[in-house]
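A single protein chain has been omitted from the complex, and every remaining protein chain is retained in its original position.
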Amino acid sequence: MTVVPARTLLWISFISTPLLWLLHFLLAYLITEGSCSAAGENTGIFGASSLTLLYLLTFVFVLASVFFTFLAFRTSKQAQKTAPSYDDFLPKLGFTCGLLFSFVVLLEFIPLAILGAC
Amino acid sequence: MSLPYGSSNDDTFIETWKSAAGPFAWLRAVNNSPIGKRFLVTGFAFFLIGGIQALFMRLQLAKPENNLMSPELYNQLMSMHGSTMLFLFVVPILEGLATLLAPSMLGTRDLPFPRLTAFAYWAYLFGGVLMYSSFLLGVAPNGGWFAYVPLTGPEFSPGINMDFWLLGLELAEASGIISAFELIIAVLAMRAPGMTLGRIPVFLWAMLVASSMILFAFMTVLIASLYLELDRKLGTAFFSPELGGSTLLWQHLFWFFGHPEVYIQFLPAAGIVSMIIPVFCRQPLVSYTAVVLALVSTGVMSFGLWAHHMFTTGMPDITASFFSTMSIVVAIPTGLQFFVWIATIWRGKVIWKTPMLFVMGFMVNFLIGGLTGVMLGVAPFDWQVHDSYFVVAHFHYVLIGGVVFPLIAGFYYWMPKITGKLMGERLGRWNFWLMFVGFNVAFFPMHLAGFRGMPRRVYTYIEGIGLANYNLISTLGAFIFATGILVFVLNFLASLRQPNTDPNPWGAYSLEWATSSPPPPYAFLTLPIVKGRYPLWEQEQLDKGDEETVDMVKTLASWPLSWQAGVVTDVFTGRLREVFWLANPSYMPITLATGLAISLGAMIFDSYWLSALGLVIALIAYLVWMNPRQRPTENDKTIEEKFKRFGVAVYRYSSPTIARWSLFLTMGIALTTLGTFLFTYFFLSTNTPVWPPESAKLGGWTAAVLAQLFTVSGLVIVAWTQRYSMAGGRTKLIRHFAIASVLDFVAGGLQIWAYSQLSFSWTSHAYGSIFYLLAAFQLFMLITALVMASIALFRLNFNHDPAEQERVQVTVENARRSNYVMLACWLAIFFTLYLSPHLM
Amino acid sequence: MFRGALIIAGLAVILHIGVILISLERVKAKPPLAMPDTTGRVVSQEASSLLKHYGCGGCHYIPGIAGANGKVGPGLEQFANRAYIAGHLPNTPENLVHWLMNPQRLEPGTAMPTMNLTSTEAKLIAGFLYGYDNDAR
Partner (left out) sequence: MATIMMRVRQIAGIALYLGLANAQEASWRSPVNVLSRKGLVADQISTIWWFLFSTASLVFLVVITLLLIALFKKGQAVPKGPVQENSSVRPILYLGTGLTIIVLLITAVYTFISMRTLAAPSQKPALTFEIVGKQWWWDVRYEGESISANELHIPSGEPVHFSLHSDNVIHSFWLPDLAGKRDLIPGHPNSLWLQADEPGTYRGSCAEFCGVQHGKMNFTVIAEPRAAFETWLEHARAEANAAVSEEARVGQAIFMQQGCAGCHSIRGTAAQGEIGPELTHLSSRLTLAAANIPNTTGHLAAWIVDSQSIKPGNRMPSQKLSGEDLQFLLSYLMELN
């Protein structure tokens, strides 16, 4: 009898980083939408400058994405060892997804650095 | 003569799977193969209609200040061309192709809900017909396929043109959602034994991704069109700036649908390409994982692109830059796919047949469209060419080059599985070259016309500004392209007179080629046992495998004969798990669709009693639809026992696994709806200096808070039932659900009383509009949860048939889950309406 | 079988191109001129740009001039076949030139305004209008 990784873990390893990216993207969008006036002035949000907030947000999400990418990697290794062939497809896909989406979240630093808050 | 793999010569079995008999049988036909073909024919008909509209527009634009048609007619044609191509052609025809092919590609027999398949078709057809019936009255929609407010609002479009568009669209979109819903479940739960997630044909991975996108993206446009229809009919103020509404809200919601929509169309097309290239290169894809990664990541990223349609609306640079980044980055997965294709061709030996020609046409044209797409993602450049003919050129390169070319390739490739015939190669080449040349002659000059300052959607242009030549050439190209389409139609008609072809004329690898051309309605008598991604290349025989699976598959081939059996396999291991009764033919899908069409159509003419009548018809049809069907025979019961020994359960209604997936997806839809409403609320709040307006007074605080407490305690009681099993805790389950329902009922009453204390109406300002809508949604969710609980109570009380207990169990689980979702909505709405104004 | 379909396809192409040509027929340039002091097609272009500048097309239908679809005054197709100008002047080149230069003097109160054409311009336009007589339309 082979040991198959928990089903939830398989799903999580696949879907977490895309969802993290989406969440990050929507949050970043809402922050700028809420804190930038039409004239391009920065009114800040929750007392903090929105730029600080965006940097912080991006940093946290990059860390989280890297963590889940690693999780997917571990799950795929585990599945490869224990499960029948091709069953490691989902975590393997999740790992590549993780690499891509971590990179995409990381990219958000570039506009922040060049364009500033608004 | 030996039968092709998977065919049967058992009369009872064939009789069971044949389409329903009788003079009006086609009205009650269900099953994927007849309905899929109807989708294809109807979709193609709409394509031809939309194309003819385009030709008329091209004639009008062939020379400056042309007088061929009035601007009013031009705008109607322009609007209907866009709406037809995007709503009535591409998505339905791709879903139709998948509906037709998915079961045979997956090595199974049908989709999970045959009646829903039929309903999706009728809803699509009636939606399209409703939209087109406006031409009979000369009041075709004229606000563009994007229908920007306030141009389409009650003030600037007082006629009924846009009502036809909105209501027809709602029906057609509902059909799209339903098809997507079915395809997702089919791909996840109904596959041949041994077909794990990593062995699904790429086209179906693409359909899986696209369908998941449809579920979320289509909801936002449905809601946006609901707002607009409410604005037009009930005088709400979602889009009236003078009453606190926002015109940009429409654009956000529309493009949050509209951009994923483009990828919803492109991904299946890319899937088709990934299916065809290996066959005509005789090589596996260089990396299956990379292609699936590209499909999935493009699908997700497409939700972060919507505002690149709004760069000129004046957003802060940093916001624009996020969308710019994503519009550029989304090219990475597409590039990845491109290089996979090239590497595969590099390895392989190319066989030049028409499908391959069209795929190569796709690669050239789509490459151009993709490159201009990256350019448009560069915000400053977009400020210049946005809404110019450059954009028209770009998206035709993407949608014709990127979707229509692969689609035609797919038709040539899969025609043996649609009609059983191969289409002619010689006409195929004519077809390709006419389309390829015509397409480029028609659309390439449009880039230049855009640079010469030609805006989109103009019915004419003045002389002497350097646009005449580009437009004349484009018109010429459009007619060459149309000739290509004509050759396709001729080729198709000519092919119908040919004899049926072999099961696998192309030497392809996927399972649909294992069964005869055209496939029998049941696709496979003996389900194939899959051991790799390229079964027909890798496996000498499809019925060899481990003993248990072979035994199960053999048993399934001889039983059941008198009813249609659906087969559920495990999502990860691909092992057989369940056998269930598929729904049989019925008049109810068409009745339901008719009822809805009457209801929506009557609304256009403000005939609300007729509208209500339509709804009643729909409701009755729905109830009849859901009624139980035939009973099992003694023989069935014996064999059910045999299956139980394999660990395969047999269900006389829909399978519990499928029911769980359905509820899961429905919950996703409900939460998307909630999210869209909440986005609307907060978006509108940032749009006005004072929110809520001074005049808006919230009443009934105590009642509202009490209502929340009641629902929370109801949920606690429901959640408690998780501890009880069906076997021992039946009475406790009944008691808990009954108490929770009473609590929810009281909560609903209190909440309604609280809302009756309000000092404003939905017409006073946008705040009132979204407030009442959220309130209505809150009550709708409560009613849904109550109905689910009642069904659970009913089954717990009266259904003691031991064979049905799993089904009762699922009803209870679903009641519980819908209660969770209901509570989430209630608390989120309470927080938003009552608490959030005090936090900001 | 295929050959038959091919022939039909060929016919369809010809049909399409025919449609395009017919749609273009209305914009075909009309070179022939009746006035003695004007020659060649350049003059025709000169005249048509004068027609566009003065706005004749706003009130008259003039074949061959983009946007000249006015319904205020009479259509100017086959102008040489007209018996009268403005209802009572015999249709001679001299009368037409005078009429174009100052309609208010010849027919006070007519809706056609005086647009201060020079006599050369009026002759060019008159030549253009008479040119339609030779057209096979």
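In order of appearance the chains are A, B and C, and numbering begins at 1 in each one.
Throughout what follows, a contact is a pair of C-beta atoms (placed from the backbone, for glycine too) under 8 Å apart; a residue touches a chain by one contact, two chains touch by 3 or more.
Here the structure is a predicted model, which is why all the values come from computation and not from measurement.
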The chain left out of view makes contact with A, B, C
Full-complex touch with the removed chain, picking from B:K37, B:R429 or B:R456, is B:R456
Touch assignment to the omitted chain, from B:L27, B:L151 or B:V489, lands on B:L151
Out of B:A320, B:A478, B:V579 or B:L678, only one touches the absent chain, namely B:A320
Residues of chain A touching the missing chain are 38-40, 107, 110-111, 114-115
Chain C positions in touch with the non-displayed chain are 21, 24-25, 27-29, 41-42, 45-46, 48-49, 52-59, 67, 69-72, 104, 108-116
The missing chain sits against chain B at residues 70-72, 74-75, 142-144, 146, 148, 150-151, 156, 241-242, 245-248, 281-288, 290, 312-314, 317, 320-321, 324-325, 328-329, 331-332, 335-336, 338-340, 342-350, 360, 363-364, 367-368, 371-372, 374-375, 377-388, 390, 450-453, 455-469, 472, 476, 509, 532-534, 537-538, 687
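Simple rule for what comes next: only the chains that are shown with their structure count from here on.
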Per the C-alpha means, the centres of chain A and chain B lie apart by a whole-Å value of 27
The distance between the C-alpha centres of chain B and chain C, rounded to whole Å, is 54
So, in whole Å, the Cα centroid of chain A is separated from that of chain C by 68
Within chain C, the set of residues that touch 2 or more other chains is none
Interface with chain C, chain B side, in the complex: residues 59, 62-68, 424, 426-427, 430, 434, 462-463, 475-476, 479-480, 482-483, 486-487, 490-491, 493-494, 497
In the complex, the residues of chain B that touch chain A are 196-199, 289-290, 292-293, 296-297, 300-301, 303-304, 307, 314, 316-319, 321-322, 324-326, 329, 332-333, 572-573, 682-683, 686
So, in the complex, the side of chain A touching chain B is made of residues 4, 7, 10, 18-19, 21-22, 25, 28-30, 32-34, 36, 38, 40, 84, 86-90, 92-93, 96-97, 100-101, 104, 107-108, 110-112, 114-118
